[in-house]
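Removed: one protein chain of the complex. Kept in place: all other protein chains.
Should a chain be cited, it is by its letter among A and B, assigned in written order, with residues numbered from 1 in that chain.
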Amino acid sequence: MEINFITLLDLLGTFVFAISGIRLASGKQIDWFGAYIIGLVTAIGGGTARDLLLDVTPFWMLDGKYFGTTGVALLFVLLFKEKLFRWANTLFLFDAIGLGLFTVVGISKSVDAGLPFWICVVMGTITGSLGGVVRDVLLNEVPLLFRKDIYALACVFGGLVYFGCKFLDFPTGITELIAAMTVIMVRVIAIRYHIHLPILKPIPVKGRQKEDKI
Amino acid sequence: MEINFITLLDLLGTFVFAISGIRLASGKQIDWFGAYIIGLVTAIGGGTARDLLLDVTPFWMLDGKYFGTTGVALLFVLLFKEKLFRWANTLFLFDAIGLGLFTVVGISKSVDAGLPFWICVVMGTITGSLGGVVRDVLLNEVPLLFRKDIYALACVFGGLVYFGCKFLDFPTGITELIAAMTVIMVRVIAIRYHIHLPILKPIPVKGRQKEDKI
Partner (left out) sequence: MEINFITLLDLLGTFVFAISGIRLASGKQIDWFGAYIIGLVTAIGGGTARDLLLDVTPFWMLDGKYFGTTGVALLFVLLFKEKLFRWANTLFLFDAIGLGLFTVVGISKSVDAGLPFWICVVMGTITGSLGGVVRDVLLNEVPLLFRKDIYALACVFGGLVYFGCKFLDFPTGITELIAAMTVIMVRVIAIRYHIHLPILKPIPVKGRQKEDKI
């Protein structure tokens, strides 16, 4: 039962991440298949990096549903793109849900691999947020992750809450749910109340700047 | 005998992919060694990603000829660059040959690893086309793969033909040759008759766009 719930959320996360990639690709002279690949990379990029770091078979090589879901996302965009803009808030919420779920999936995989807790948090953060970074790099933009409201940090918060619940001996399912909700809530609150970290101001450099390789 | 033929094609593929990287690097204030690295990454990037995903030793760590061939390609460009532009069509054909061969190499490696057929097609596509994506990202351009005439899709077609031939019990060598020729033909036909997939049109976004993280 719980497995089905997680599977549903996982597919939803894949679906909305794929849409986010496809949408960002639109209007950039990219063809349908290119948009599909951008959507796919956005959806599976984080988990692929995690699996390579953990030295396990990348998850999408064991199950075709991620490629299929991305195809559905492309069809969805092609069919409904006229109306999509009305859904901006819905999409934001879905993206936050995907972020929350993927973070928890990344943490769980790492816990199963017997890694120390801080590595698990890092893996959760990578799983949740790296796909969007690859998407932005491919589309030749400075990744939003580095510029916008609390994003990767929401994954870190969620990870800490995960291990807080685990320390308190919560059942695994509850722990996962609370951690995912934390990520989602941090994202929603940060956006709604315009909470963000300070921007790093320019660092003045004088003198031998040109010769300075750093 | 067949091995020698494949080795020759493999070196040719490496050679022309390296030239494509070096040529794109020219005129961008990049020095010779930087151009060599760009050429190298173009030639070995796809196969390296494939081998990391398959969890086998990257092919170029087992054989120095890929680094050597890239060096020859750099020498070739430095010596003959005045005349290279006349060869634009030849280069296109070589690139298509490289794409076809690398796609087949990627599929064969994956078949040997016992992977399901759709994963083999994906690996063939990655082997053939990822090097060019890395090249474009390093040179700070939106990868051509996403914008131009059928490219990655040619690898997918070739992969389907490969498994069609395998299903019909063709000998391995013939299957590989037909699949490679398919990729090459699709590329040539797409270019000659200006065939391409539809471009994904801009998706209008109104309202809370700025706050929308997706």
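The rule we apply is simple: a contact is a pair of C-beta atoms (placed from the backbone, for glycine too) under 8 Å apart; a residue touches a chain by one contact, two chains touch by 3 or more.
Treat the numbers as computed from the prediction; the structure is a model and nothing was measured.
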Sole residue of A:Ala18, A:Ala152, A:Cys165 or A:Ala180 that reaches the chain not shown, by the stated touch rule: A:Ala152
Touching residues (missing chain, whole complex) on chain A: 52-53, 55, 115, 118-119, 122, 133, 137, 140-143, 145-147, 150, 152-153, 196-209, 211-214
Absent chain, residues of chain B that touch it: 16, 19-20, 22-23, 25-35, 37-38, 48, 52, 55, 57-58, 61, 64, 67, 77-78, 81-82, 84-86, 88-89, 91-92, 94-96, 137-140, 144, 148-149, 151, 187, 191
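Here, only the chains that are shown with their structure count from here on.
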Inter-centroid spacing, chain B versus chain A (mean Cα positions, whole Å): 28
